[in-house]
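Supplied in structure tokens, the structure appears directly below.
For this depiction, one protein chain was excluded, whereas all remaining protein chains were kept in their positions.
On to subunit A.
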Amino acid sequence: MPGKLKAKIVAGRHLPVMDRASDLTDAFVEVKFGNTTFKTDVFPKSLNPQWNSEWFKFEVDDEDLQDEPLQITVLDHDTYSANDAIGKVYIDIDPLLSCEAATVISGWLPIYDTIHGIRGEINVLVKVDLFNDLNRFRQSSCGVKFFCTTSIPRCYRVALVHGFVEELVVNEDPEYQWIDRIRTPRASNEARQRLISLMSGELQRKIGLKVLEMGGNAVVGYLQCFDLEGESGLVVRAIGTACTLDKLSPGTAPNTTTHTNTHTLPNTAPTSNACNSPSKDSKEPVFSEDPPHSLSGPPTPLRTLPSSSPPPFSPSKPCSRQSSSSDTDLSLTPRIGMGSGGSVGKEAGPLKTLLRQHTQSALEQREFPIFTLTCFPPGFLVHVGGVVSTRSVKLLDRIHNPDEPETRDAWWEEIRQEIKSHAKALGCHAVVGYSESTSICEEVCILSASGTAAMLNPRFMREGCLDTGGSDHRLSRQPHPGMVGSERGEGEVSSTWLGFEDASPPSCGFVHIPYDEFNMPFPAQLTYCYHCRRQKVPDVLFTTIDLPAEAEVTGKGCLIQARLCRTKKKAQGEVNATSISNLLPFMEYELHTQLMNKLKLRSMNALFGLRIQISVGENMLLGLASATGVYLSALPAPGGIQIAGKTPSDLSYDQHISTMQKRIDDTIAKNKELYNIHPPECIEEVVGSPIPDRQRSSRLFRSTSESSDELSELDLSHGKKDAFVLEIDDTDAVEDIQSLLTDAPIPAGFYSCNTEVMPGIHNWTSGLQMFTSVRVYRLSNANLTNQGLNKIFTDLCENLLKSLYFKLRSMIPCCLCHLNFTVAVPEEELIQVAVTAVAMSFDKETQQAADKALTRGSGENEEQLQFSMEMCGESTISNNQPTAKPSGVPESAMVHSSRDRCSTWLELLRLKAHTIRRGSVKTISSSERCSPLPEGRSRSLRSTRSLPCGAPVTVVKMTPLSFLPGTRIVKYLGIINMFFIRETTSLREEGGVSGFLHSFIAEVFAMVRAHVAALGGNALVSYSMKECVFMENPNKNQAQCLINVSGDAVIFIRESDQEAIPPLLTSRQTSSTGADGTT
């Protein structure tokens, strides 16, 4: 009995009127955990009952603690008939199980009913006493921390990255059980909510166990999804990256913590052998400058570089069509390898041997060298190959034995293997920025996975990698003084600052090709890196990750979307699955072409955060690819777009073409201006490129006319010959051009991207607005052509974006970050688009200055940087001086008193933060001095946290990003993962479908905020709405909606206060060193 759960019901407020006669309610509460139930007394005749109950104690296994939610039910007492339920609250107690997360759940939580929505609030207190359990065979994994954040959480440093963890659990969907015929919708919804809550608890526990086995103590980039397979069941699956994280302990410089922490960590025990033990030697080949594969070719100087080719799109591998035969009867299809995928089939012999050599690496020995992270500590990524993706169409059948979810497991395993092999084909040994998704329609299910093939720095993978000194710094994600407010900037400093032992210069290394130049897995144009001029780079780079901190970007980025609609015949079973799998390659191909064209149109050469979603409906398939385009300075400038007609003799036709060409050229020029892309003109551009410029620009288009994706060999040959560009005789091409030019320009003052932050914007203000927008369109005309559908779908997305810009116009200048589109075909003739993003405003005035300050020469060394930091500090002092006048004597007096009082973790943390900010050895002494200001702030923070029940509601910020600009996250309180169902039988009365969904989403936000606040947090980061399933039946006046949201609850403090400190410190340091010495 290793845990004692304690709950106390304090009070309720705003309860609904349950007794019409008296307009009051006689409320009481049932508190249930597992099979134990406690009840409070009835508080008669009140809408604001004060129960002030005793502590209800549950003595339970920690296994149950992880699986089960605490269930609180508020009821109305009725003497004569059955008690009426008012609503429920499910509390996930997982955050209380880790000593580093929250310690108590306390606050007002909305009482939720699946039919009526939020019905008042209840104030509860929940605590857990956990006893240590050293049982080796334990089934629980308490203490393993979970993060939705796909980067190393701030305030932690990564000691070790263990790799991929996955798990899935299946069950029957209560909605499809026989009992559902006789029970009320409320009972059915609640059964579902409870089951999913249980399943995700179980899933998290099992993943935790795997992490412990691997020797880790945390899961980063935890992604949990539901597959509502209908009749065949309910699947809850999760993936993540197991890590060993060290908390940046307060008061100590990172240098010193490193050693102590790693050795005291109990979890980095020998258990992790399988993953981490491989000897250093075995890795050498992969990462060393002179890789063994150079042996396979003539010893030209070029060969010694781990060179590569770009990840252009080679539609799919030749065998993809037939691959259904190789699978079980169920899997009818092609997994399409995007980018890399196609290559596998035509690998030349030597490359294969190379690959084998690669496999020797320790990483390869792992089952899946796959990482869900999208953002890495500087130096982690060595090279990036390109996007790898796989799709597979499956027919669902009933899950017979929920305890052995083998089929589903096998499906995913297959897909991951495929992904892995694609990565290998790209000469990479790992996949980063990995994610999985499904789209289900009736019994057909498309499983998709995508990621970015990459070479990683083995240092992070190795046991005991933490040799002292510089490398430690590189591991930690601590901010450094030079970079104000921009987390990305911080990363940049640390990388340049510490220098690299690695071959590639820090800011361009990751774009260098990881594959062999002469045995490129697909056709590509290589040039010498525009940055270091030493190694080869591709002409374009597609990735699913965030822009690495060290990347040098010219100008700003922008959201690029490719949208596609394909009709298909209605069919059943295998026929249906086959037709879908036949369509998939074409869709992928077209999406890719669109992306490429739009990228060129914006004069950019790389995509980050690429996410391709293909949704299946009964009579159509929707494809939506979103990514953030940027101009990477290290890659060659993209060629223009040229169009050509088939019959050049006709004069008017020529004219038509030339006007079109002009429009395109104008757009490109305009975009260059808009995104501020003015790369230095490069004359020797052609030097490294085997193909002349004109051809390069053409090649991408050329493929447009060629519709057979499977013929990648043909593709290859084409790539080398021709000169023509885009034939507008081709209807597809006309459509392409149309869609290129019809993309509405972004209104002035707005930027948008789907990555964490916008390259080129640094000075964010604290203005922040997270939002979700959902639209459902009904296609009125059933027999639409593909082209018509495409137009509709494109308009739909464009209009939605326009609406967003309009709504948020008060935030200008602002950037919509992490724009995440989700499309679905909930019914025949319906298209649903859901968008979640955060609008962040930035400061225009200082933009220019900041740009300048942040442009860093690659050659900058530590001294230079420190110097510039000092300069920054100095200049701010002068600015701050007037306001910060009361420094000096009174303040230094405060120092002492506050130092004595400085006992809260917060203050300690802040002390720590300052030490870090100073970023050098001399700070240790100054850490004491910096307490006075934090003291004041911590007081204010405490006061907001200890708000009495009736006081104004704590403001909880929400963002899909992993950070809040201008703030510092000081504590992670645990993962929030909530699932809600809302149903109505009075749709019209609730304002129709829009009214219904509007209030439901608002309610979900409210519940998330309340739970974050109850954990003591003031923000939810890495928020995502992973599921929003909406079903309606207007004829019956009914609708139902399921929403699943997740994120990390955190406590943040304003950085703006801290901004004022370093200068103050510096000033005092210089002026009053003597005085300090005496204290």
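Worth a mention:
Rule of thumb we're sticking to: a contact is a pair of C-beta atoms (placed from the backbone, for glycine too) under 8 Å apart; a residue touches a chain by one contact, two chains touch by 3 or more; residues count from 1.
Keep this in mind: contacts and distances are computed from a predicted model.
Matching "NUP43 isoform 1", "EGF-like domain-containing protein", "Fibroblast growth factor (acidic) intracellular binding protein a" or "Protein preY, mitochondrial" against the UniProt entry of the left-out chain gives the name "Fibroblast growth factor (acidic) intracellular binding protein a".
When the whole complex is considered, the residue among A:K570, A:R809 or A:R988 that touches the unshown chain is A:R809. Across A:K88, A:H162, A:H818 or A:R1009, the single residue that touches the chain missing here is A:R1009.
The chain not shown here is touched by just one of A:M770, A:C797, A:L819 or A:A1049, and that residue is A:M770. Touch with the chain omitted from the figure is made, among A:L997, A:L1015 or A:I1053, by A:L997.
Touch with the hidden chain on the side of subunit A covers residues 13-14, 108, 110, 118, 121, 747-748, 769-781, 792, 796, 799, 802-809, 830, 832, 950-953, 955-958, 991, 993-995, 997-999, 1001-1003, 1005-1007, 1009-1010, 1030.
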